[in-house]
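Below is one structure. I have some questions about it.
With one protein chain held back, the other chains of the complex are shown just where they sit.
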Amino acid sequence: MESRLRELIERHRETGGNIISLLQDTQEAFGYIPRDAVMLFSRELGIAASRFYGVATFYAQFRLKPVGRHKVTACCGTACHVRGADRIISGIQRELHLAGEQDTTDDGLITLDKVACLGFCSFAPVVLVDGAVHGKATTDIAIREIKNLRKKI
Amino acid sequence: MIIRVCMGPAGIAAGGKQVLDAFNAELGRTQVAAKVLENCSSHQVGCLGLCARDVLVEVHRDGTKTVYQYVKPDMVARIVQEHLIGGKVVKDWLVDAAYDSFYRKQVKVVLADCGRIDPESIDAYESVKGYEAARDVLASRTPEEIIEEIKMSGLRGRGGAGFPTGLKWELGRKAKSDVKYIICNADEGDPGAFMDRAVIEGSPHAVIEGMIIGAYAIQAGHGYVYIRAEYPLAVERLRMALDQARSRGYLGKGIFRSKFDFDIKIKLGAGAFVCGEETALIASIEGQRGMPRPKPPFPVNKGLWQKPTVINNVETLANIPHIIRNGCGWYAGFGTERSRGTKVFALTGKIKNPGLIEVPMGITLREIIEEIGGGIESGKPFKAVQTGGPSGGCIPASMMDITMDYEALAKAGSIVGSGGMIVLDADDCMVNVAKYFVQFTQAESCGKCVPCRVGTKRLLETLERITSGKGSPNDIELLEELSGGIKSLSLCGLGQTAPNPVLSTIKYFRDEYDAHIRDRKCPAKVCKGLLTYSIDAAKCKACGSCLKACPSGAVSGEKKKPHKIDPAKCVRCGACFDVCKFGAVERE
Partner (left out) sequence: MAMVTITINGKALTVPDNLTVMEAANRHGIAIPNLCRHPQLTPFGGCRLCVVEVKGLPRPIASCTTPVTEGMEVTTMTPRLEEHRRFVLELILSDHPNDCMTCQATGSCQLQELAYTYGVKGERYPGERRIYSKRDGNPFIERDLEKCILCGRCVKICDEVQGVEAIDFGYRGFKAKITTPFEDDLDCEFCGQCVSVCPTGALTGKLWKGKGRYEGVRETETVCPYCGTGCNITVHARNNEIIRISSKPWAWNEGLLCVKGRFGYPFVKSPERLTKPLIRRASGNFEETSWTAALEYVSAWLKKIREERGPDAIGGLSSARCTNEENYLFQKLLRAGVGTNNVDHCARL
């Protein structure tokens, strides 16, 4: 991990260390933002760790905990909302046994990502399973796809 | 013979790949000599056509084009057999008349090239007169001339606020500094708007050309495109286009063989709606938390890195080359007195033909809904259209002849905004729609100022109370009071407009609020907390799925006997209703 982080630091040192870009690259590399990465960046680039944490918790894109290897993405855009995205999401949560704010299954395999509009509005509601788009989705379709995913894991 | 299968994002979502494979397999099996091509393949543009009817398949045979809709892999064999081999069109699956009316009322300026040219090829763009405007501007026109041209065209910012673009550029031109920036705002955050994505995916060079012209007009040497990371294809296309433009000398030092230097960088947004606000966007490009700061100073005087900065939206910039090429008079010929030109709308919701449409400003809502949109999908009555997303409001069915322009919409309590249009029918609860938008703005509030941080929370809580059957008679007054304070006192546009969806639904659908509060009923049967659930014994097949789904143990029943719901235990989550395959669960 250390060597990859060093690489990132060198790449960003020249540009003056843009916190957002640095965190984006880190998440790209590790799937989330490890604490050690922030601490190392802070030491090496002379930017306070509090700034990194402030930025990381502000933007929806950043995750401070590892994500599941598989991702179910539910669009919460308006078009999806009026076509029942809520019901689908609660169906997925039931299927994945996710309680409250929990977004990753207990076994750490599947993460449910609720995202703002993906721009598939004409196919609302939309659910993505590992990037594959399922348009005009229903709770049944979503659950079926998750079951298929489980079989493959 | 050529077969074209729609492989745009919507086409793929509808199973375009499977249909494509099925054609290839079927043609191989039957040994028919036909070529299978992908429509929108390299284009993969957003929903510009009737993507709602995907998978659309075009069959070109004997010089005529036939279009089939809703094609599924199992329909392929018959199309091949009857049409390709037999020469007889499969009438059952043809697109219907709506396919034509969808196109008739539209005027495509910004979207003209989207889907028509290969967005990944600079040659393709130049073949449709691309970069002619920029070349001409750099060779023979002064910044002042350009600014005058844009002012005369009447173009106003397409991102939401509708500020005159020419005026903004003039202020940028007048700002004194050796370093200036032009930023393209592609942080399209309105849930239900995706025109910026489509424009960048469909014609990235048009945006770049618009930026070059803008940069020259204000004399900015550096440009940024701030774009959502959630749009990977758009980012990729843009990156490719920038490289191509650079290699032709359209970006970099001495562009178009002039003495003017200009280059563009891409900055990825990290997921914050508030970063559509100019000062927050600037903070975000600088790598900071996207918290807006008070204006003045305005970005045009003190923007990115404290330097004069002009920020234009994607659609605005994509209009520029067309205006320069065709003249301001041509552009001003579209639209109304004060709202000139065309506007792209993302027509979604309960409409028959959802998708991106481009229409002259001033078209009526009726024309959009009935002629372009093909009416309500379900056949139920049209109730309202929500425009402008979380900062906008709704227009009720009774105002269907309203013209779509900045002034008329503002007068009706809504806005053009970035152009989201969510069509709502009788099955939509307006209180719930208001709640949805407040939920959105509340979650996207940066938290800096009190009215937005705490005020929208209280607004949301009040709406939640109302929609869960705990509303009290003075809640409407409370909503209005909170809304008034939030609007007047919030620091930035997000907070100042956040109450709009609430105020406009109260204005036009007060009866629905009353029904929720006084009668404890949701007329559209959307608000779960106001519904009571029961099982129709005649329809119940005793499959047990509702029993399993119920989180509170309210459902009881034995095998082969109709199940029952105990209202005392029911938490009204609606899980039973969702899982029942036989329509046996009823809600009232």
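Structure notes:
Chains: A and B, in written order; residue numbering restarts at 1 for each.
Here is the rule we use: a residue touches a chain if its C-beta (ideal position, glycine included) is under 8 Å from a C-beta of that chain, and two chains touch if they have at least 3 such contacts.
Please read these numbers as outputs of a predicted model, since none were measured by experiment.
Of the listed residues B:P73, B:G221, B:G327 or B:G485, the one in contact with the hidden chain in the full complex is B:G485.
Of the options A:R35, A:R69 or A:K147, the residue whose C-beta touches the omitted chain is A:R35. Which of A:I9, A:A29, A:A49 or A:V67 touches the hidden chain is settled by the complete complex: it is A:A49.
Within the set B:L233, B:I266, B:A332 or B:V450, the residue that contacts the chain not displayed is B:V450. Residues of chain B in touch with the missing chain: 272, 274, 289, 291, 293-294, 296-297, 442-451, 453-458, 461, 478, 482, 485, 487-491, 496. Chain A residues in contact with the hidden partner, per the touch definition given at the top, are 35, 38-39, 42, 48-54, 57-58, 64.
One rule holds for everything that comes next: only the chains that are shown with their structure count from here on.
The centroid of the Cα atoms in chain A and the matching centroid in chain B are 22 Å apart. Interface residues of chain A, counted against chain B in their complex, comprise 17-24, 51, 54-55, 58-62, 76-79, 81-83, 87, 90-91, 94, 115-124, 126, 133-136, 139. Those residues of chain B lying in contact with chain A across their complex are 9-10, 12-14, 46-47, 51-52, 54, 189-194, 197-198, 229-231, 267-273, 284, 286-290, 346, 348-350, 354-355, 386, 389, 420, 422, 424, 428, 433, 436-437, 440, 446, 549, 573-575, 578-579.
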